[in-house]
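The complex is shown incomplete by one protein chain, all other protein chains being positioned as in the whole.
Here is chain A:
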Amino acid sequence: MPKLTKFRSTLKKFRRQILVGSALVAGVALIALLAWILYLDRIVTAQFEGRRWTLPAQVYAQPTELYVGQTFGADAFEQELRRLGYHRVDAPKEPGSYRRRGSRIDFVSRRFQFPDAIQESQALSVTAGANAIESIASGAEDVPIFRMDPLLIGSIFPIHGEDRAVVTPEEVPPLLPAALKVVEDRKFDTHHGVNFSAIVRAAWVNVRAGQIEQGGSTLTQQLVKSYFLDNRRTLGRKIEEAMMAMLLEVHFEKADLLNAYINEIYLGQDGRRAIHGFGLASQFYFGKPLAELQLQEVAVLVAIVRGPSYYDPRRHPDRVKARRDLILKLMTEHKVIDAKAAERAMKQPLGVVRAGTQAGSYYPAFLDLVRRTLRRDYREEDLTEAGLRIFSTLDPLVQARAEKSLTQELDRLEKAKKKKKPEPLEGVVVVTAPQNGEVVAMVGGRQATFEGFNRALDAKRSIGSLVKPVIYLAAMETGNFTAASIVEDGPVEVKLSKGKTWQPQNYSEEFYGPVPLVRALAQSMNLATVRLGMDVGLPKVIQEFKVLGLQEEPPQLPSVLLGSLDVSPLEVAQLYNAFASGGFNTPLRAVRSVLDAEGKPLKSFALEVTPVATPQAMYQVNQMLVQVMERGTGAAARVNLPSGLVVAGKSGTSSDYRDSWFAGFSGSHLAVVWIGYDDNTPTGLTGSSGSLAVWSRLMGSISTTPLSMPMPEGLQETYIEYLTGYGAKPGCGEELVVIAVPQGTQLPMKPGCEANVFGEIGERAKEWWQGIIR
């Protein structure tokens, strides 16, 4: 043992030095610890006292207006209420509830801040007939018009994907904090951020799988983890988390922490979008505000907290229901609710709204348009952080139909194909309200909820015969043509520069000979159209595109006459909107107005109109576009449309069948459909065999009005033969169509029909008129 003795003596000898050294090390460590705590403290307080959350801009759909005559039967109106998350009760007292008795529905609306005014919650009675609202009353008083609170359709969340709708403590149903405490952290009201006994117990409990018990982390720790730290699970992290939790408790009230938790915690995933906070989760899973959740719905959300993927109520309903019922039981045991209430709640279904069909669905293509619209005026951070409220033009019903029509038809078209391609056939639908230019629906691809390449805005594709109405409009504007003018559909040779020539063909590779314009357009004859276009003059045609609202000027090339022109579906909608609105350019809008977080109006996008064509020329072309649907390339749509729904439209097919287009309109909706492959390979589809089917299915399934254009002064309507263009009248001539021509136009009559085409009075009036102008 000499060694040991030696060590002891050395130790004795240097005792002083060792003591001093240890003290120094301890001192440095203590200082480091203090510095670390101070550092954490600064992080915690700075982040918490500043803006606690970044608030993505909230985007609302257009509100549903209620008025006498609105096309809602009682069933449809009840559906509308359910879509908005209203629930049925025996006696509606609370906002968001309703009662139905036959054709009468009583409901209590939600308070809502519209861009122009705050609309207070009120009790209303609506009586509906078979297809329309018959009366709206508040007590004994008739209400001429009432706006429902609009559907929240999404938000503009930042790149990292965190989305939330922040709620204030007043908007939180009291059951939620109570349930959270019972399930997650029973000592919340008394601990100092960390519950040491719970940590020890949790370690044991984890072994007994399947049991519902408290987790080891307090709500405060969970909040810290979600708010400040990443997902790594190391001992160091745990200590840091515990320290930060204690610091938070030192600085902030329990109520603040609880509210922070409610707004912060992760509760689900929707593609790239991460659902944070109970406010958004309530919308996402139940389609209604948090304040209106029933007991069993609160329990579902609390169930999800433990693992949003494991307890996803849409994918694992049974698992979630079991946990929900356990939570209800726990709440009874801890006297948060009574046994009866728990029993009633357990009998209820989960009640989660289906994703993609109602509230909680997600419209990336439309939201992308909203985002791009606002990017002109706001910085990206303003949109993702400043809590703006954006009032959009989306009509969720039309959107749902557009999505459905597109997927159904694409599936059908693909099944019918002999050669299967590994790549899916893609499609786009854009729907506008022509008179005010509002974009009411936009589908950017087959998987409407897939975020990525927005074909509606960015896929610039060859539009084929969709150019034709523009050429015919340019022709009518010259005053030298009418729908009855005869053009020759025969071989055409256009001289190009450098001695080259261009010889276009018809799709059928046939020649139709002399045809009236109305037929040339209805059957989309290429050769007749090229002749007409060259006759009118290329510069005039190109100018017409610009005037109608096409952003990029087309090249001065004859091939433009057959649509070798790359345009996005949204731009096509802008172009056709001028036709659908009777000759006015109305800039398409996806946003009506923007409010800041305090409800102050920041910006509104006003309705603007600019006349871009003479009403007469536009009317004549639109009449021809009606004939496209009656007997031309759009005639196949008829089977899907209600009889009496007058529509106008035009098909388009690009060379080698790479793009299938259809653009057409009723009185209240314009829809543009595109189908093709992303890699631009041929689809084998024409506009009529592809996109028209989507278009007609959509138009046939929404509530829309027939096209009824008042005839401008200076025109008169008359009959001609569709095939020959000869003037005719009922009982004389074959396959008659109605066209509009300038008053006083002398049409060559079908032999044998000469007299009395316009009726005797019309003839005399014409003579009188000609007498005056002579």
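Rule of thumb we're sticking to: a contact is a pair of C-beta atoms (placed from the backbone, for glycine too) under 8 Å apart; a residue touches a chain by one contact, two chains touch by 3 or more; residues count from 1.
Just so we're on the same page, contacts and distances are computed from a predicted model.
Trainee: Name the absent chain as its UniProt record does, using one of the following: "Decaprenylphospho-beta-D-erythro-pentofuranosid-2-ulose 2-reductase", "Tetratricopeptide repeat protein", "Sarcosine oxidase subunit delta" or "NADH-quinone oxidoreductase subunit N".
Mentor: The chain we cannot see is, by its UniProt record, "Tetratricopeptide repeat protein".
Trainee: Specify the residue from the set A:G193, A:G216 or A:P615 that touches the hidden chain.
Mentor: Considering all chains, including the one not shown, the answer is A:P615.
Trainee: Of the residues listed, A:F188, A:F545, A:F584 or A:W661, which one is in contact with the missing chain?
Mentor: If we include the chain that is not displayed, A:F584 is the one touching it.
Trainee: Of the residues A:Q348, A:Q435, A:N640 or A:S703, which one touches the chain left out of the display?
Mentor: Residue touching the absent chain, from the options given: A:Q435.
Trainee: Among A:I37, A:V89, A:A597 or A:V738, choose the residue that contacts the chain missing from this document, as touch is defined above.
Mentor: Looking across A:I37, A:V89, A:A597 or A:V738, the contact with the absent chain belongs to A:V738.
Trainee: Name every residue on chain A in touch with the hidden partner chain.
Mentor: Within chain A, the residues that touch the unshown chain are 65, 67-70, 115-117, 144-145, 147, 433-436, 582-584, 592-593, 601, 604, 606-611, 615, 667-668, 708, 710-714, 716-719, 729-731, 738, 743, 757-762, 764-765, 768-769, 772-773.
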